[in-house]
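Every protein chain of the complex appears in place save one, which is left out.
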Amino acid sequence: MRATCILLCFFTFLVASSAHPGKKKQYKPCKELVLYFHDIIYNGQNAANATSAIVAAPEGANLTILASQFHFGNIAVFDDPITLDNNLHSPPVGRAQGMYIYDTKNTFTAWLGFSFVLNSTDHHGTVNFMGADPTTLKTRDISVVGGTGDFFMHRGIATIATDAYEGDVYFRLRVDIKFYECW
Amino acid sequence: MRATCILLCFFTFLVASSAHPGKKKQYKPCKELVLYFHDIIYNGQNAANATSAIVAAPEGANLTILASQFHFGNIAVFDDPITLDNNLHSPPVGRAQGMYIYDTKNTFTAWLGFSFVLNSTDHHGTVNFMGADPTTLKTRDISVVGGTGDFFMHRGIATIATDAYEGDVYFRLRVDIKFYECW
Partner (left out) sequence: MRATCILLCFFTFLVASSAHPGKKKQYKPCKELVLYFHDIIYNGQNAANATSAIVAAPEGANLTILASQFHFGNIAVFDDPITLDNNLHSPPVGRAQGMYIYDTKNTFTAWLGFSFVLNSTDHHGTVNFMGADPTTLKTRDISVVGGTGDFFMHRGIATIATDAYEGDVYFRLRVDIKFYECW
């Protein structure tokens, strides 16, 4: 019995340690997903292909051309296909749905609130994201604030990289989702 | 002392297990709330009764009629009464405040970011929600990402069902909030 206790002690010690780690510790994700999503902004002429649209803009701007001054104040709503690789034409495994907001006057940064709605043989559920996206940096970290289905109650960090873009109309984001809290 | 230790071992083992459970385990909520909220969209003629308004829309749409093509791009801001039952005229126990975004071109889905501000004899505090809402499904799960007051630091899942709707002007949502992380 004492041996069992010692074992349990040791086990609980390990578990408790991993749940309450010291500062700057290097954490290991309990789950990881790398996905791509593809955003085609409506520009007045591409209604059939567009997957996002500018729906709000500051005084003086319009809804088909991103505002000057680094697009400050534009809100775009999107419903973008998610793929496993960087090919827009690969079979989508889900949709990235939500909004981004251009929120700086003197450089390009966005604020993101969106969800991944995954519906494939491998993953079924949603992942919810929120955070600042200083788009000129090579990679940006945002928060994974929750999930449902296969991602029930998950939390983590998503590292976003702009994988490609074409003018103001198309961009592709690579999202490396690391879950550190799995259930 | 050893007996105490064994007991503690056992206790901590149980606690640690529940905090780090295996995949696909069936979790039991630590708290549950079922509430209704009622959304009356401003349509140009119901200013007195309306509890929400379209404030953003894509090129070509206006702010009193939901956009065609499944309302894609509409953002509505709302301040809706919350009731304990499905009666719009029951005494409200709080307000649902935030926004929803119609975000699909070929079906009806929304993206939700909002808070419940509860102020009744039973509950005092806020609950914060975020997630994708494919409104044509019977039930949809979104994330409860935080709370304050009675819901300090809580997390969970909210299951939303469209309980009733009348055209594009009124809809009532039933929200079954299951908290899995209580403090």
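For reference, chains read A and B in written order, and residue numbers begin at 1 within each chain.
Operating definition for what follows: contacts are C-beta pairs under 8 Å (C-beta built on N, C-alpha and C of every residue); 3 or more make two chains touch, one makes a residue touch a chain.
Note that the structure is predicted; figures quoted are calculated from it, not measured.
Undergrad: Spell out, residue by residue, where the missing chain touches chain A.
TA: Touch set of chain A with respect to the missing chain: 2, 5-6, 9-10, 12-13, 16, 19-21, 23, 25, 27, 55-59, 72-75, 101-105, 109, 111, 113, 130-132, 134, 141-145, 155-157, 180-181.
Undergrad: What chain B residues would touch the chain not displayed?
TA: Residue positions of chain B that touch the missing chain: 1-2, 4-5, 8-9, 11-12, 15-16, 19, 42, 44, 51, 53-56, 62-64, 75, 77-79, 95, 97-99, 113-115, 117, 126, 128, 130, 145-149, 152-153, 182-183.
Criterion: only the chains that are shown with their structure count from here on.
Undergrad: On C-alpha atoms alone, could you tell me the rotation angle mapping chain A onto chain B? Nearest 5 degrees is fine.
TA: Between chain A and chain B, the superposition angle is 120 degrees.
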